[in-house]
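A single protein chain has been omitted from the complex, and every remaining protein chain is retained in its original position.
After this line comes chain A, so read on.
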């Protein structure tokens, strides 16, 4: 059957075809597992080595479901992380040199990231520039959220497949005073921000 498609419907078709094409490797991985092979769920596709250092500054892994998981061990080799993410289709501006300034709603700068009692890690979601009483949808539809966690291994940033397909640019930076070692990721024009403080604080 031929249906006349307008510009929108043609663009949507192209995008949905990509979604379908991207699902194919997933199926192959499942077949391998069923065949009795110990297929790993994630293949390491990018590892950053700090200049003169011996341990990687970051790792970028693509999961079987299309999500991309980034582990940041140290704030080093921002350019390398940008490239490794670009290889996975993620547009990201990584800049550890300029910490993101966090402000409270009444305009004071936020120097300390509040960590709830009984928790060693902090995960804070901030919505900036949103009128009072309104809330912003920081999700990617059913595709979930960008999440940032602090672990003993470093920061773990999960970028959902839906965000990658939507080509949502991410901004990855430090936040607050530099020596606090706080990592922040923001998107949707810096309106959705997630901040994680180090787990050993």
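Side notes on the structure shown:
Just so it is clear, a residue touches a chain if its C-beta (ideal position, glycine included) is under 8 Å from a C-beta of that chain, and two chains touch if they have at least 3 such contacts; residues count from 1.
To be clear about the criterion, contacts and distances are computed from a predicted model.
One chain of this complex is left out of the view, and of "Spore germination protein", "Thioredoxin domain-containing protein", "Beta-ketoacyl-[acyl-carrier-protein] synthase III" or "Sigma-70 family RNA polymerase sigma factor", the protein name its UniProt record gives is "Sigma-70 family RNA polymerase sigma factor".
Considering the whole complex, the residue from A:59, A:148 or A:162 that touches the absent chain is A:162. Interface with the hidden chain, as seen from chain A, comprises residues 1-3, 5-9, 11-13, 15-21, 23-24, 27, 134-137, 140-143, 162-163, 166, 168, 188.
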